[in-house]
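Every protein chain but one is kept in place in this view of the complex.
Order of writing sets the chain letters: A, B and C. Residues in each chain are counted from 1.
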Amino acid sequence: MDTFFQQIINGLVQGSVYAMVALGYTMVYGILGLINFAHGEVVMVGAMVALSVIQLSISYGLPPILALLIGLMVSIAACMALGYSIERVAYRPLRKAPRLAPLITAIGVSMVLQTLAMIIWGREYHAFPSLLPNGSHILFGAIITEVQILIILVALAMMGGLLLLVHRTRLGRAMRAVAEDPSIATLMGVNTNSVISTTFMLGSALAATAGVMISANYGIAHYYMGSVLGLKAFTAAVLGGIGNMYGAMVGGLLLGLIESLGAGYIGDLSGGFLGSHYQDVFSFFVLISVLIFRPSGLLGERVAERS
Amino acid sequence: MMTSAKPHAPLLELSDIGKSFGGLSALSDISLHIRRGEIYGLIGPNGAGKTTLFNILTGLYRADGGRFTFDNTEYGGHCKSHTLARAGIARTFQNIRLFSNMTALENVMVGRHLRTRSGIWGALTRNAATRAEERETLQRARELLSYVGINRPHQTLAKNLSYGEQRRLEIARALATDPKLIALDEPVAGMNSTETDSLKKLLRDIRAGGTTVLIIEHDVKLILSLCDRVAVLDQGKKIAEDTPDQIKCNSAVISAYFGIEPAAYEQNSTKLPTARLPDQANHDHP
Amino acid sequence: MRQRDTWLVLVVLAIGLLALPFMTDALLGRGWVRILDFTLLYIMLALGLNIVVGYAGLLDLGYIAFFAVGAYCYALLGSPQLGLHFPFWVILPLSALLACLFGVLLGAPTLRLRGDYLAIVTLGFGEIIRIFLNNLNSPINITNGPQGIGMIDPIHLGSFSLGSTHELFGLTLPPVHLHYYLFLFFTLLVIFVSLRLEGSRIGRAWMAIREDEIAAKAMGINTRNIKLLAFAMGATFGGLAGGLFAGFQGFVSPESFGLAESITVLCMVVLGGMGNISGVLLGCLLLVVLPEVLRHGSGPAQQLLFGRSFVDPESLRMLLFGLALIVVMLWRPAGLWPSRQHRSELTAKDNLTKSSRDDRT
Partner (left out) sequence: MTTPELKSLLHVRNLKMSYGGIQALRGVDLDVAHGELIALIGSNGAGKTTLLKVLAGLLQPASGTVHYRGTPLMHHAAHQLVQEGLTLVPEGRGIFARLTVKENLQMGSYCRSDEPSIDRDMQNVYELFPRLFERHKQLAGTLSGGEQQMLALGRALMSRPTLLMLDEPSMGLAPMMVTKIFETIQEISARGVSILLVEQNAKLALEVAQRGYVLENGLITSSDSAAKLLVSPAVRQAYMGS
């Protein structure tokens, strides 16, 4: 029984990171109808920048908690600037271009970011310093570390904050209005370009935070970490119904849980035939099955074909 | 190929077609019948449900209730687009939907898809049957393009045609499917009066060639001067179905459509020129 | 007159293509002949993907899976792994056929999905195939897992082995040259099939679906079947290329079939010009040759410019490659050699005279 709860806890932690990254995909998709394939690399940049800043702060003798905070802040700022630039350079000139053109520029941006990161930080795995108390608690027979608790709390706080922003503020209304109909939003006096830029920056801030979280959880940062994470988060966004923010959160958490339960039980389920290596197969399988029955994801709107 | 039916036998009969979107009723209990060989008009103010009805007829929407009979075959509320196309219903779209990066000729050739059969094997070997079929397709496509009056090079991309030509190309493409009924969704929207006039002539020619024409229009004057019979939709309901002359005097139609009370209309209508009446008489009593 | 010109061009082209490996060998070295062989494999792959993405307009991000299916099919039927050693002319068609079957398997349940959803599902499918290949070594060892399958039989045409050097007509033909000619044959076949399909009833139906699916439906096209056909054809080309790849390399492992490979092939198609065979050829040529040039050239270039090497050539290659993708797309969003838009406008006048001539006959 305790493995079950252990897998649930691991799944929730992993899922909250997925959810935060998935939000970035889904917000951009909702507003531009575009898959921001470079988003995963923003997560990686967030982690790597935080790593460097933290190492620097520690070398100046700052207390660990403060170093972490500074690292997080700097990496959020850096990623927001990065997100803004990616939109300006790689997407905005292609708004009216054929659909696949921005996809290719996004791939180009990913390659550039990944290679730059490799040049700057090298190919090796970096140990992400553990700056938080190393305590852990027993919950229903499962171990949960304080880092994990913090990850879940921060993720909840940030997602809650985002929802408040989107649903309770003038900017949030404008974002939803642009997502629904940019030209009508313009008629209300909304500068759609600046709203789109803001959306990219918000998504990037979440991505930076997620990058720091996941590095802190596994104690590792690496120039290649963005690809896989981005792919998973994109899967989560589609699972929940891309374009829908609640969908991204539900999809992220669900994917985290599916993966960790899959990893834990797939052997038993398949009579020992499939090992835990198949956890990714399992999650894609769930995704495909969901899409076959609900072609627009779990919470996605059914898009009626218009003539 | 025309079946040996009586000229006035119904080709298409709708009964009790209903459709609602998210609780808002777009169409309720629409029943109408279109006879073989007539030009049938469907008018109504914006949002009356004309296009919705069209989309049901051509299989894009699923009706909530009701059924329709086409060419003596009964269909339920929903049927696949390509099945209906095969049965002989072809359509054009309100906001032109051509294959814009294909040439004018290819657009019409796609219309022949339904009446041709060669598959992968034929494509690879280009055997005699395929070559013959391609030749016939090409020939028919060229004929249709000149029939609707597109005199540009047939290799022009559809998106580079003028607006009026694009409308005509859509009609040629629809005709390529050998339809029994061609359904046109606002074919003159955005055309000037010369273009409109020549389109009217084209539609009459099409009818004379044995194809029944169903036309949705916003432009009442066009419908009244062109159609044999007209149905009027308002708020998703049919409020009249009659000859143009009768429709003109129908008070429900006048108030729904023009917002002009019957009395005022009658007074002024005496001043209206009646030059096109003989023209219509020709159609009503062939 | 015109016909004679065409023949002349064809003859020159044929001689050029036949002499290419020797010229490359002499001028650039044998490594580049190998790169030529890979270019041909990529062309087959890209033309297959071009059917799905370029003609039918279906975004497939897991296309490399069909390449993998073909390659592993070949590897399993012609290596000590399962102890099977079927002849080339049996395995290669089987590889293509199996890939075709996988294409249908993937296509059937997913064709209802809208563009971007289809993208992620195909991506997932590609990953699933790769993960299975990576892990099907236990409990029963089928694929040999991450180690991959080695010692694959070299390609034999009858008793003629492409795996060893031959002396023919006074020429020395090492394996890379021999494979070049075999691949050239299949590439030309794939180009031929693509051309035939493009100008056929089926090809028109694919393009109609790409341009406007609803209008295509209204024209009576059974969009489901036609899309499925696109998946099947594309997968067949992929499987064919995969089989040839396995026979050429003598070794296959899952890491050759990752997402990055799918994306590379997609870039070739989109960058060159979707839906245009010449564009796709150009895209392949650029994206295979450019990285190699960068790989070999960036080190010496840095030496020359700065006197020392700042960035290792491999990283620089990736960096410039990424930048090239961005710049080219910003500069020509429809690809370097887009399909038709420009061509037909340029030749519209030509066609007028041509079509009027056709009309008379």
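Methods note: contacts are C-beta pairs under 8 Å (C-beta built on N, C-alpha and C of every residue); 3 or more make two chains touch, one makes a residue touch a chain.
These figures come from a predicted structure and were not determined experimentally.
Interchain touches from the omitted chain, evaluated on the whole complex, reach A, B.
In the complete assembly, the contact with the undisplayed chain comes from B:L224, out of B:I89, B:L224 or B:A240. The residue touching the chain not shown here, chosen from B:S81, B:Q166, B:T211 or B:N250, is B:Q166. The hidden chain makes contact, of the residues A:I8, A:L131 or A:A177, with A:A177. Only one residue in the set B:V188, B:L203, B:A231 or B:V253 touches the chain that does not appear here, and it is B:V188. Touch with the hidden chain on the side of chain B covers residues 22-24, 45-48, 161-164, 166, 186, 188-193, 218-222, 224-225, 235, 255-256, 258-260, 264, 268, 271-273, 276. Think of the hidden chain as still there; on chain A it touches residues 170, 173-174, 176-177, 180-181, 183-192.
Basically, only the chains that are shown with their structure count from here on.
Relative to the centroid of all protein Cα atoms, the closest per-chain Cα centroid is that of C.
Separation between the centroids of chain B and chain C, computed from CA atoms only, is 44 Å. Our note on geometry: chain A versus chain B, Cα centroid distance of 50 Å, whole angstroms. Chain A has residues 305, 307 in contact with two or more other chains. For chain C, residues touching at least two other chains, in rising order: 214.
Contact residues on chain B toward chain C in their complex (touch as defined above): 58-60, 80-82, 85-86, 90-91, 93, 97-103, 106, 109-114, 116, 118-120, 122-124, 126, 130, 133-134, 137, 142, 153-157, 160, 173-174, 177. Against chain B, the residues of chain C that register as touching in their complex are 193, 196-197, 200-205, 207-208, 211-212, 214-223, 229, 233, 339-341, 344-345, 347-349, 351-352, 355, 359. Contact residues of chain A toward chain C in the complex are 29, 35, 89-90, 93-94, 97-105, 107-112, 114-116, 118-119, 227, 231, 234-235, 238, 242, 272-275, 277-278, 280-281, 284-285, 287-288, 291-292, 295-297, 303, 305, 307.
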